[in-house]
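My structure is below; once you've seen it, I'll send some questions.
Yeah, one chain of the complex is gone here, protein chain that is, but the others are all in their spots.
Take a look at chain A:
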Amino acid sequence: MADIVLRNISKRFEAVEAVRELSLAVNDGEFLVLLGPSGAGKTTTLRLITGLEAPDAGSVMIDGRDVTHDPPGSRDIAFVFQQYSLYPHLTVYDNLAFPLRSPARRVPEPIIRKRVEQTAELLHIASKLNNRATRLSGGEMQRVAIGRALVRDPSIYLMDEPLSSLDAKLRAELRLELKRIQLELGATILYVTHDQVEAMTMASRIGVIRDGQLLQCGTPREIYESPSSSYVASRLGTPQINFLPAHLLSDVPVPPGTETVGIRTEHLQIAARNGGRMVGRVHRVEHLGEQNHVHLDYKGEMLVTLADPRQPLQSGQEVELHLVHPLCFDRAGQRVPAIIH
């Protein structure tokens, strides 16, 4: 196992600046998730670490060694691609054995057999070893793809949205499995996704990335509870955080310089009218079973929050809103430290 350090790495594809002066450290045994929308430079970052792309500037260190100019094969990395990228002309067994059969490694066949069987066991695909790779279901294919990374015991694992093409149920299942495997192996994993649930559930730390820049890096709890900017705040949380212009909240105390107030569902309490100053109108109530999505109209701004389904709320009804420790942001969207009540 090993750590990864990126120093001021940049990569440009003609007019597009995919990665800008990005610095990042992934510690040994850590599960770091890079979270960002498509086109944010996540995949390019992985490809730079792998050596499939050469950086325009900056350096890549793996386990203290500068590998910026090394070919991909000598970096001791396993890469799980976004697409399945299984070899359709090979069986599952041969697909799993492929990395071990690389001429650079020369693993004897009996050891290959053992490793492949162990990996297949770990991923619950042992019964499919003799199938053609194309004869598998989506979930099985993705397990094989992950298996191809695990079979090698590399120093680091890079995963590029490996679960994005699966259905929700399988995704949930494989999320748990990946986390279990990571803990079992003590593996260093750099994982890229645009799915906040994957980031929140699996990551030891999350790095939020946008336009090729790393905005904030921290534990899921840190990122969620104290986002450094309104953008980072908007990446996590369902329903998405609500933003209100600060001037609409004349009677709520906000720190100086606050331009926008970010209100997550836990920052907002709804009560029957009882003389409070902040009054909103229920626009629509969506019943999700264990909770309700409530859409509120507050001075022309739409707020979405969760509510207890037992709370009787009807569209058109006027309710009192109470804010509890909302997040405050300045004109540039940077976080303003809150006043402690």
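The rule is simple: a contact is a pair of C-beta atoms (placed from the backbone, for glycine too) under 8 Å apart; a residue touches a chain by one contact, two chains touch by 3 or more; residues count from 1.
Criterion: contacts and distances are computed from a predicted model.
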Chain not present in the shown complex, as UniProt names it (candidates "Aminomethyl-transferring glycine dehydrogenase subunit GcvPB", "GDSL family lipase", "Peptidase M48-like protein" or "Carbohydrate ABC transporter membrane protein 2 (CUT1 family)"): "Carbohydrate ABC transporter membrane protein 2 (CUT1 family)"
Sole residue of A:Pro72, A:Gly237 or A:Gly333 that reaches the chain not shown, by the stated touch rule: A:Pro72
Residue touching the undisplayed chain, where the options are A:Gly64, A:Pro103, A:Gly275 or A:Gly316: A:Pro103
Touch with the omitted chain, as defined above, among A:Ala133, A:Ile223 or A:Val336: A:Ala133
Missing-chain contacts mapped onto chain A: 50-52, 71-75, 77-79, 81, 83-89, 98-99, 102-105, 133-134, 138, 141, 148, 152, 165
